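Only one protein chain is missing from this complex, and each of the others stays in its spot.
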Amino acid sequence: MIHMEFALEARQLKKQYQDKLALKGLNLQIEPGEIFCLLGQNGAGKSTTINLFLGFITPTSGAAYINGLEVATNQLKVKEYLAYIPENVMLYPNLTGLENLALFSSLAGFDYSPESLMQYLIEAGLPSEAATRKVGAYSKGMRQKVGIAIAVAKRAKVLLLDEPTSGLDPKASNEFSDLLLKLSSQGTAIFMATHDIFRAKEVGTRVGIMHEGELVDVLSTADLNANELENLYLNYMHA
Amino acid sequence: MVKSIAQKEFISTLRDRRFVVLSMLVLLLLLAATVVGLYSSHTLQQERQVAQEEVNHQFHNSADRHPHRMAHYGSFAFRPKSSLSFLDFGLDSFTGASVFMEAHKQNSANFSQAQQSSSLIRFGEMTVAFVLQMLLPLLIIFLCFGAFTQEKETGTLKILLSQGVSPRQIAWAKIAGYSKTVALVVTPALLLAGGLLFGQNGLDLQPDMLWRLLLFMAFYLVYFFIFIVLSVVVSALHQRSSTSLVTLLGIWILCCVIIPKASANLGNTLYTTPTKAQMDADVHEEVAKGIDGHNSQDARAEALKKDLLRKYGVDSVSQLPVNVDGIIMAVGEEQSTKVYREHFEKLTGTFQKQNRISELAAFLNPYLAVRHLSMGMASSDFPHYLHFQNKAEEYRYHLAQGLNHIQATRLKYHDKTTRLSSDTWKEFKPFTYETPPVHWALRHHLLSLTALVLWLCLVCTVGMRLVHKTQIV
Partner (left out) sequence: MKKFWILIKYEWLNFRADKGLLILVTLTLLAGLYGIYYGTTEVQRQQQNIAGLEKLTEHNVEELKAKYPEGTDAGDIGYYHSTFAVHHPDSWASLALGQRDVNPYYIKLRLLNLQSQLYDTENINPQKVLAGNFDLSFVLVYLFPLLIIGLCFNILSIEKEQGTLPLLLSQPISLPLIVGAKLTFRMLVVLGLGLLLSILAMIWGKVLPDGRVALWLGVVMLYCFFWFAVAFLVAALQKNSAFNAVTLLGVWLLLTIVIPALLNVYVSIKQPIPQALALTIQQREVVHGGWDKPKRETMDKFFALYPQWRDTTEIKERFVWRWYYAFHHLGDVAVQDLATQYKQTLLARHELVQKLNVLSVPVNVQGIFNAMAGSDLPSYVQFLQSATRYHDSLREFYYPFLFRQITFTPADFAREPRHSFSSAPDVDSAVNGFVKLLGSVVVVFGAGLLLFRWKTASVK
């Protein structure tokens, strides 16, 4: 079945680990240009959801779709449509930031010139003199910026983010938010797992609250302010 | 505090299933090596003892013969396996088992195990020493590589240090814990080895043998201790367990595989061994300049005859109260033996120079130090082999000269037909070989002993200083 209208879709998505039901039948649709922020405590099932969309784990039942393609059966194909920034971007320590970016972009099928690669790194906020140093000496924030550049350079239809701003200073976080808004205006669908309620409110079109493997609520950010969102969130957590 | 860290290491190791499985395997190999070693060395010893008894019997009950014929009939020396050599075959498989001892001629020791094997034997032999020298260090590495790195990775090192313990104290505590674990693996095998040795020899176990066994064990314990400390130090110098492990495995490969072979080969390249053919020819040449035992026409033999005639105041050799044939033969034997021994000493000198390279390499590599000491205690090293060869040569010389003396005193000049009865041969004691005492063996391995002690001091001082400087964050 093809669902061209959704960039991301989950249908009755379930994941059972040996001793724990991590995801209890998730249903979710995200349209192109939408920024969906998923809030939840550690172990709520956020990372499981992202890993299911990435195809790193296979669902126990149900299915995840990217750009209308079922992830589990189109492992390679879906990766052409998505980009991913993990919570802690880890790169090849013996290569420079530029070389790392070049490697990942070329694997994604892009053949950028060194100048345009450099441009992506600078846009992500990495100082140009750092780009030609080995990644082994980078701080977490610098690696995160290379991760952002890798994702942006992929020009993907779907962006999967797992706590992408952890390790970034407030200024870089703000710049990252601006970048997300710009990408969404270009039609990229963004799925972001985060702890940061205020940023979720700021950039998100919709906010989902996940608790013990269940998506307990989905709210439109236009309808409420940050404080209301926080209270709502805390209520769910204590319920 | 320190005691509780040691106890923690000991207990958590015993709870590590992988380690328990590995150490059971090593222990099993150790026990198998003990039994197999004892069996094969017992078989070889039986074989050689039977052969020795047979040739002794043949000599004493030999037919009536002319003494010089008996000197060529000669005898054999079969090298007995020493009681401890089942622990470490050492060179035994590569040295000849039998020497034919006859007049005028020094024969090589023939029929080594290695010559009777395909190249399989070059892969090494399953002995207790092999397990102790090569496998136990690996077990130790596996046990200790995470000593510090694991604490760093889990962040517990910071907590430990914040409790007021120094890195040095942590290191010693861990070393104590690991030593206890290693002792647990090694002790059963060493006890079995000791027990088997007692069982084999009954109550008349000589104190010398006991000393050798005790020193053998002591050297290995020191060796293990060096490896434990070394592994802990290396672990302290690394931030990640995997790099610490790889470094230690690299050290193991270098110490136990590459350096031993390379140093022995280097020695061989640096000092050329003369061929036996060349050596024999040189001996022949030098002897020919002296008196030739078989050639009475030789001018010097004539001179000797004249001397004798003058001395006894007679006109012809047949009037001499002694048989000049025997005397010429005895002088010839003396001469040729002297020349041969000079050359043999030069040859063994070359071998010792070649081996010296390996002994010096022990300062780079504790494995070589313990290997030499282990062979020394098991009397399967080069000095012991040489000792046997020299004893066999000594016996050969006395046998030949004894028979020459009989010819000189009991036979007439130019008498080539008289045969003496086998009672005469019973006057000769059969060849017996006694392993030299333990202090003799130790004297030959002072260099290796120094290297081992130096290693012990080095890891305990310099190593611990390095531990103290471990990078915590």
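Each chain gets a letter, A and B, in the order it is written, and its residues are counted from 1.
In the analysis below, a contact is a pair of C-beta atoms (placed from the backbone, for glycine too) under 8 Å apart; a residue touches a chain by one contact, two chains touch by 3 or more.
What you see is a predicted model; the values in this text were computed from it and never measured.
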Exercise. Would you list the chains present here that the left-out chain is in contact with?
Key: A, B
Quiz item: Out of B:Pro260, B:Gly332 or B:Gly402, which touches the unshown chain?
Solution: B:Pro260
Practice problem: Pick out which of B:Leu31, B:Met134, B:Val331 or B:Leu442 touches the chain that's been left out of the picture. | Solution: B:Met134
Self-check item: Option touching the unshown chain, where B:Ser112, B:Gln169, B:Asn390 or B:Thr450 are the choices
Solution: B:Ser112
Exercise. Pick out which of B:Thr13, B:Thr34, B:Ser98 or B:Ser448 touches the chain that's been left out of the picture.
Key: B:Ser98
Quiz item: Hey, which chain B residues sit against the chain that's not shown?
Solution: 29, 36, 39-40, 43, 47-48, 51, 54-55, 58, 63-65, 69, 72-74, 76, 78, 90-91, 93-98, 100, 107-126, 130, 134-135, 138, 142, 145-146, 241-242, 245-246, 249-250, 253, 257-258, 260-265, 267-269, 272-281, 347, 350-351, 354-355, 358, 381-382, 385, 416-417
Quiz prompt | Those residues of chain A which, in the complete complex, touch the missing chain | solution = 51, 54, 56-58, 75-77, 79-80, 82-84, 86, 88-95, 99, 103-104, 106-109, 134, 147, 150, 160
